[in-house]
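Note that one protein chain is taken out, while the other chains of the complex remain in position.
When the chains are written out, they are named A, B and C in that same order, and each has its own residue count from 1.
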Amino acid sequence: MHAQTFFIAFFGLAAVWFGVAVFRTSSMVRSALALLFSQTAIGAMFLAMQTEFLGVLQIMMMATEMSIMAIFMVMYMMDPGGLGAMEMTHQKRFSIAAGAIGGGAALAVAVLTPWGPVVAQAPAAAQQTRALGLELLGRSMLVFETAGVTILTAMIAATAVAVRRREGKAAR
Amino acid sequence: MIHGARRGAWSGLRRLTARAQAQMLAAIVVPGPEVAAALGLDLAGAGLLPAASPRHASVLVVAGALPAQLREAAAVLYAQMMRPRAVMALGAGTLAPLPGADVVAELSQPALLDAVRRLRRAIAGGAFRRDAAGFDAPVLRSRTEYVCPMHPEVVRDEPGSCPKCGMTLVPREAQDEGGHAPDAVDASTGMEMEAGRGGGESAYTCPMHPEVVRDEPGSCPKCGMTLVPREAQDEGGHAPDAVDASTGMEMEAGRGGGESAYTCPMHPEVVRDEPGSCPKCGMTLVPRAAAAKDAPEAGHAADAASEAAGGRHAPMDPSGAEHSAAAHTGMDHGAMDHVAGHSTFMSMVAVTRDLPRSPDGLPMDWIEVPFGPLFPGLPGGLSLVLTLDGDTVAGAAAQAPVAAAAAAVADAGGRGLPAAEFARRLGAMDPLAPVAYRLLARRALECAAGVEPDSRGARARAGAAERERLASHLAWLAVFLGRLGLEVHARRSWGLAASMRGADAARIAGLAAAVRVLVRGVRRTPLLETRLAGIGRLAADGRLRGPVARAAGVAADGRVGDPVYGALGFEPVTRPDGDARARLAVRLDEIEQSLRLVRAAGVLDDSGVPGIGAASGTGEALVETPRGGARLAVSVERGRVTAARLDTPSTVLLERIGSLVAQCELGDALTAVASLDLSPWEVVA
Amino acid sequence: MTTVAVLAALLAGAYAVAVLEAWARTGRMRPGGPLFAAAALIGRESFVPRKPDRLFFEAAPVLLLVAAVLAAAVLPWAPGLVIVDLATGALFVNAAFAYVLVALIMAGWGPDGAYAMVGGWRFLGQLIGYSMLIVMPITAVAMRAESLVTTVIVDSQAGVWNIVYQPLGFVLFFIAAMALAFLPPFDLPTAPGELAGGVEAEYAGRRLAVLRLARALLVVAVALATTVFYLGGWRGPWLPPWAWTGLKTLAVAAAMFALGGRLPRVREAHFLAWCWKLGIPLALLNIFVVGLLVLAVP
Partner (left out) sequence: MSTLAQYALLLGLAVGSAGAALALYGLARAVGRERREPGKDVPATAGRLSPKPVWVRYHARYYGYALLFLAFDMEMAFMYPWAVVYRHEGLVALLDMGVFLAILFLGLLYGWSRGALRRQ
């Protein structure tokens, strides 16, 4: 139990540390990969909390998605290597306020929501995956299919933007 | 003992690794493996492993004499190799600026085998030594030059002021190739000017050691780096894109005299007399004068600079570094804040306005990347610089720094050269096709002197020319297959190409079966046709010659109509498509064809100097070299060649590279260039 | 104990793979070659280019090594002979393989050299092609096994190996696995003869040694994954189970090298087009067919 708490705290701090690193560097690739490792640390936190499927999924998906984010940042940002040591932050006061409010709201939800009784023992990891599958095909089928439609919308929107660009009508 | 040893005394661990390194010799060949093969060297057969990058190589093999430019390039490669490193010189003359050769041998396969043995011993016993010397060469040193920020044409070797405008010249790192000034220093150009106006005193500091502050340009006493103006470091944020704009806008702001109004980038209706933030969105207001100029980010740069200028007057006190840091921090809260904020998302259109556009309309930075003169997979000596837009080639500049043709021909002027010497020089011009060029000289001289060539000799010379074509095509095939990753076939091809040198008809007949197996194997390689289709398409026109023209459907062949070849049963090979696939097919067909021609000729002989006595006259000849028809016109006076004009196939190919690779993917572009089989040695300037 | 045994097996596999790779490149089988190569690399200098992203440059080989080891850690050599028999093993293998991309991007970006950078971003394009062809066939394998546990997946092949049960999935996975380990003809990021070493171009000495070791382990991991998912893992007559796993893994690796030496390097545009216009529809078809089979044959 103590080990579990220790690792949750350790990876939590790692996630925060990498999260800070995102803004402390002027290199776009570093920034993107710092975000990746922040997300990986969150995945490790999930593992420490014994939610195996979620944790491994997080660790897997973030690697590719953040790498793709890195290439898009390198494509569109000025000076992606950070050679000019450009200051990356702006509107600091506003951001700090927004961050504080957002963080406070999340904390409030976490603390104030009645989560119900604590389960003494987490279900076995294989059982979790099964239960998730049954949930997807049972109660949450509509959510699942809606997710499909949402993804379709995203694909169409993304393609439409890319295609318009290709024709050179609006090069943003 | 080798020149490139690591420093240190022997220990057990070092002895062990030295022995292992003697076994694993990864080699880089200069000028290139195709030259080595033409000289009859089979490097893989001698146990040298190919190295993709100089970082992986432990031996630099010099095959044959190198022209000065290639020696310099080889020195750069050598400098970038990791110690312990060695130089093996095979039949090479001068090596400078390379250090002396660690192993010297003549140009032959047995000598190479022996040299590799000696090199292994030398490395096993000399990879470490206490007194290992460093390596330096002029080509590796960068010098600092001084340019005027306003007049780029003013370049001086010494610091000083511009003769045109009186401004202080700013330092810039420069290489012999030119144009290598790092962006951070470029950025200083704009800022330096500002400082100059602000009082003329600027401080120079080391990018690595901020505590080093000088009031003169120079280099850092700690690390030797060029000092950069302090402002450049602080203001580096605008590098590299906003620089030009900021230079211009600076003047604008200076003239404006500070009476500009401030407006919000998002809400143009918000106008204030003072700097501050927008009541609607909270963003920092920007000066309207600049915004109206449609280059707002530049205006900010200027604004930021003038705001911060007070705090940045080059202090010479010991707390200089601290002072500068304070100035920087101050800017974070104020001016710098909106500069950065602005340029990251607000005014991308303005910021990227001057960037080059790709065909899909996206503004990108382009970089110039050298792919030569010593790039593995391209002909050694071909200096190719590609402008890359991501992984796509936006432009190309190809040069042949090793082109010797002009020199060989020009030297024929004046008193003139004896005919034999002229033929020898022309033959030595291109290491990839010496026989064809000797033959060309001979034919032209015979024509000039009116000597009738004897038919038996002509037949033997045709046989020798075909042997050379065979070797040349096989070497090209090896390079080409190697770059496609077909290592198995490439290896076989190298061995065959090297063993063609000096082989007689019987030996070639013995090798014919292996050559046919190779050709058949390449033809049957799955996906190869798909891989090459459509790459490097060149339409046939009157100027293209050789296999490249024949792959585009034109039977441009100097052998057509030659009675000697007619007697041997020659028919030109053509393919219609004009792409890399067709070039491969044509060369494969020609390899088989040359085998047949060699067998039909029976005797191979290219010796014999044309005996033209003291004849005079002019003559012209055309010989089909492995790369296409080469034409030579000579004027002979009393047995001496006084003038000569040479036209070679590679000259035309070199001109086509630019259009050939435009908008190709990088790998396709390099494949296209490689498929031409261009010989930089025979290019006529 | 199990951990030590499996790690030893992995190292032995990496050694064999290094011998195989040298054989594919030079045509000569030198059993002692990798030892010499390692000893030679240890004794050579290893330079960091100037003004690089030093953190990336140093981290890339180590990250590649970690990714390869972790991927192999959840794959069984015999019943009980697996380091971690994770409940989501098949998914975890994927997760570990995803960091190969991260490592190569770091190695490409780190040295601030053109050849390396092009190589790194090329591999991202390559991943966009092969990634779905790793994930979707594994899904079909999991459908049959009703589990993501790698040992259960081997057990599910008791009657018929998956190579027979879902040959389409095997072919797709095999090709994608080669692309993942950037083996020829999918060696776009390193591309000897085309990019002068690509992401490897600036690495030398000890860092190159770690990079090469990691790459060899990665090849072992993908070959082992192919064995476990499609070739019945440790199943086979006469020999002990671990020997079967070892033999099959080596055979898969040898097949990959033999195939790679005989095919020209693909063009990135072709690879992406094939993967998306042919591979993904086929992978979905494979899932559908396996779905019908699973329901039809209880």
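One rule holds in what follows: a contact is a pair of C-beta atoms (placed from the backbone, for glycine too) under 8 Å apart; a residue touches a chain by one contact, two chains touch by 3 or more.
Note that the coordinates shown come from a computational prediction; the quantities given were computed from them, not determined experimentally.
Shown chains touched by the undisplayed chain in the intact complex: A, B, C.
Residue B:Leu77 is the one among B:Leu77, B:Ala471, B:Leu496 or B:Val548 that touches the chain missing from this view. When the omitted chain is restored, the residue from C:Tyr15, C:Trp77, C:Phe97 or C:Trp121 that touches it is C:Trp121.
Within the full complex, the residue among B:Arg14, B:Arg156 or B:Arg537 touching the omitted chain is B:Arg14.
If you put the hidden chain back, the residue from C:Val19, C:Ala37 or C:Ile83 that touches it is C:Ile83. Those residues of chain A that touch the chain absent from the view are 3-4, 27, 44, 47-48, 50, 52-53, 57, 61, 64-65, 68, 71-72, 74-83, 124-125, 129-130, 132-134, 136-137, 141, 144-145, 147-149, 151-152, 154-156, 158-160, 162-163, 166. Where chain B meets the missing chain, the touching residues are 6-8, 13-14, 17, 53-55, 73-74, 76-77, 79-80, 83, 128, 132, 134-137, 139-142, 173, 175, 177, 180, 182-183, 240, 355, 358, 360, 362-375, 383, 389-392, 665.
Along chain C, the points of touch with the absent chain fall at residues 3, 42-43, 45-51, 61-62, 65-66, 69-70, 73, 83-88, 90-91, 109, 111-117, 121, 124-125, 128-129, 131-132, 135-136, 139-140, 142-143, 146-148, 196, 201-202, 205-207, 209-210, 268-269, 272-273, 276-277, 280-281, 284, 287-288, 291-292, 294-295.
Simple rule for what comes next: only the chains that are shown with their structure count from here on.
As a whole-number value, the distance joining the C-alpha centres of chain A and chain B reads 44 Å. Residue positions of chain B touching 2 or more other chains: 390. Within the complex, the chain C residues that touch chain B are 24-27, 35-40, 42-47, 114-115, 118, 121-122, 184-185, 187-188, 190-197, 200-205, 208, 260-270. Chain B meets chain C in the complex at residues 6, 13-14, 16-21, 23-24, 44, 49-50, 52-53, 55-56, 58, 82-84, 127, 367, 369, 375-377, 388, 390-391, 482-488, 491, 525-528, 530-532, 665-668, 670-671.
Considering their complex, residues 27, 29-30, 33, 36, 52-53, 56-57, 59-61, 63-64, 67-68, 70-71, 74, 81, 124-126, 128-129 of chain A touch chain C.
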